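One protein chain omitted, others in place.
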Amino acid sequence: MALRAAALGVLVLFLLRPQWFAPLFTPLTQYGAPPIYDQGNLLELALAQLGTVLLAALASTVVGVGLGLFVTRAAGRAFLPLSRTLVDIGQTFPPVAVLAIAVPLVGFGEKPTLIALFAYGLLPIFENTIVGLRSCPPQVLEAARGMGMSPAQCLWSVELPLALPLILEGIRLSLVINVGTATIGSTVAARGLGEVIIAGLLSSNNAFILQGALLTGLMAILLYDALVGLERRVCRSVRID
Amino acid sequence: MSTTAAVRVFLRRLPVDPLGTLLCAVGALALICLPFLVFKANRIVPGDPVDLAQVLAPAPLAAAALVLAAAGLCAVFAAGARLRLLAGLAGIVVIALVAAAGADVLTPAGNRVVRVAPGAGFWIALIAMALLATDAVTRMRPRPVVRVLALAVTVLVVLAVLAHGTFDQLSLMREYAAHADRFASELRRHLWLALGSLTAAVLVGLPVGVLCHRVPRLRSAVLSVLNLIQTIPAIALFSMLMAPLALLAAAVPLAARLGVRGIGAAPAAVALFLYALLPVVGNTVAGLRRVSPAAVEAARGMGMTAGQVLMSVELPLALPVILTGVRVALVQNIGLVTIAALIGGGGLGSFVFQGIGQTAIDLVLLGAIPIVALAFAAALLLDALIETLRRGAAP
Partner (left out) sequence: MIQVEHLVRRYGERTVVADVSMDMARGSMTAIVGTSGSGKSTLLRMINRLVEPSAGRILIDGRDTAAEPPHLLRRRIGYVIQGHGLFPHRTVAQNIATVPRLLGWAPERIETRVRELLTVFQLDPAQYGAAYPHQLSGGQQQRVGVARALAAEPAVLLMDEPFGALDPIIRAKAQEDLLAIQRRFGTTVVLVTHDIDEAFRLGSRVAVMSEGRLLQYDTPAMLLTHPADPFVARMTGVSDRALKLLSLTRVGELRLFPVEAATAGAAEPRIDASLSLREALAELLWQGTGHGIVCDATGRPLGRISVADIAAHGRGP
């Protein structure tokens, strides 16, 4: 807990007052290069990246959960075997490749990053929605039907709540992958902290590389941690045995 | 009975496949509404759509349309998986051949500047056909041996066709011709990085996993550190490792002579090794935990030493789960090596990032498509191995 608070504190302080950390990074620079990224505002970059990640995750969640619901209903059964295979195949696609293939389709900037994040983030959410809905114990479903719940009531008050832990886990996986991929998005001109790392690579400035890596790493870890916490809170009571 | 009711009854009797119908509709719409081929004056400019009817002779075009229509009918009505697989494969072959023929006609002899690229219509129709075939394969549930054989045959056929030069005038193959000298070496580099770091991760991860299984307090500590590493974005970890390795090379001349440098393959290999540790260690622990206590008890009761129990009972029983971790690590590594190109590590990623830098789409695809194919093949091979092991071990 204290570790988490410290990590959050370092992240926020670094984003708001980067110059305070300049002495720490100066030894890494050569020939009087700037120790702190000076070609843009770190806070803006971090927020831009976070925004892209969250927007993509929102879209993947809506579509992923929706599709997961569809293929587990009677109307969508025919699509279930193929969609499971597609998820398996899709997960062998490296996120970078998805990003690279999106560029020719929509050009440079935020768009290919958003598309790649959306497409890649879809898979874990879709898969976990299916697994979650299908792992609902048959006796529980039988009991729900036997007590006179309509299919919609059964879905809303039994199936979805029981699948929620797995769905949330899918969203978490998807978000963590997305923070990483969004960083690579800087190579196709999406705004984000990847810019800092790439600027460091281009000018051989280890200070830029390290602070870019540190900030993205902290952001990813804190996001991961926050989502684990959320899952615990939401799912405290649900235990299927 | 009213007419609509009669139609409904008729439709219900007719075995219409909803998935096949959707794929067929999407494929047909893409072929009709979107450009099949794109003609570009050079490799960087956006191109103009090509009207196939003006390019190809009516007879082959009609033959291709006929085959595609037959495949579509199979997709909508046929119930048998074999027939649907055949229809999907026939569709893929026809679409690819039409594109090759179009490129041959459109490219002036000896011109190495113009590019004929597949358009959105081509890609979507091709994907629809591939999905049809994939669905059929999924329903047929082929055994592992059959899957591996099918992969081998597909690879051989694709390589033979590419070597024969059927697609030489298509933009992607033109790009390959331009980079043929580097392609083989980057591919080797890519595989070396992916497999080398995986091997190291298995050699280290397996003993660590066994140790974690034995010492529960170690387990949670090790696993949470590895989980933490996993959440660090790849580009961040790759570049973070550059600094310490540069320092190491500067301080220890032997390390520098061995090729350890701040830039290049060394930080990439270390980062890939670190990423691969979590799946290997995690699955070793999970696999060992799932070994039935009765089997271990029986082995000990028969007088096996702890080492014998581990080697001849626990590890063999945990092997499928451990291999699943290896599969995850390998597929993940093949993708992540791509990023090594950013720090001068080479591999197929150098085509991807060069292509992005030059806005040369064909160059991006030249890197990305083999990466996807490698990851897919690796997953298929290891899945087949795991399933064979599971079947052998099934009680």
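By written order: A and B. Residues from 1 in each chain.
Following the convention adopted for this analysis, a residue touches a chain if its C-beta (ideal position, glycine included) is under 8 Å from a C-beta of that chain, and two chains touch if they have at least 3 such contacts.
Keep in mind that what you see is a predicted model, and the values were worked out from it rather than measured.
A.B. asks: Identify the visible chains that the left-out chain touches across the whole complex.
C.D. replies: In the entire complex, chains touched by the missing one are A.
A.B. asks: Identify the residue among A:V10, A:V63 or A:V140 that touches the chain left out of the display.
C.D. replies: A:V140
A.B. asks: Can you list where subunit A touches the absent chain?
C.D. replies: That gives, for subunit A, the contact residues 137, 139-140, 142-150, 153, 158, 161-162, 237-241.
Everything that follows uses one rule, which is that only the chains that are shown with their structure count from here on.
A.B. asks: Using mean CA coordinates as chain centres, what's the gap between subunit A and subunit B in Å?
C.D. replies: That gives a centre separation of 21 Å.
A.B. asks: Which stretch or stretches of subunit B touch subunit A in the complex?
C.D. replies: 17-19, 131, 134-135, 137-139, 228, 230-237, 239-240, 242-243, 246, 331, 334-336, 338-339, 342-343, 349, 352-353, 355-356, 359, 361, 364-365, 367-368, 371-372, 375-376, 378-379
A.B. asks: Report the residues of subunit A in contact with subunit B in the complex, numbered from low to high.
C.D. replies: Residues in contact with subunit B: 28, 78-79, 81-82, 84-86, 88-89, 91-97, 100-101, 103-104, 108, 176, 179-181, 183-184, 187-188, 194, 197-198, 200-201, 206, 209-210, 212-214, 216-217, 220-221, 224.
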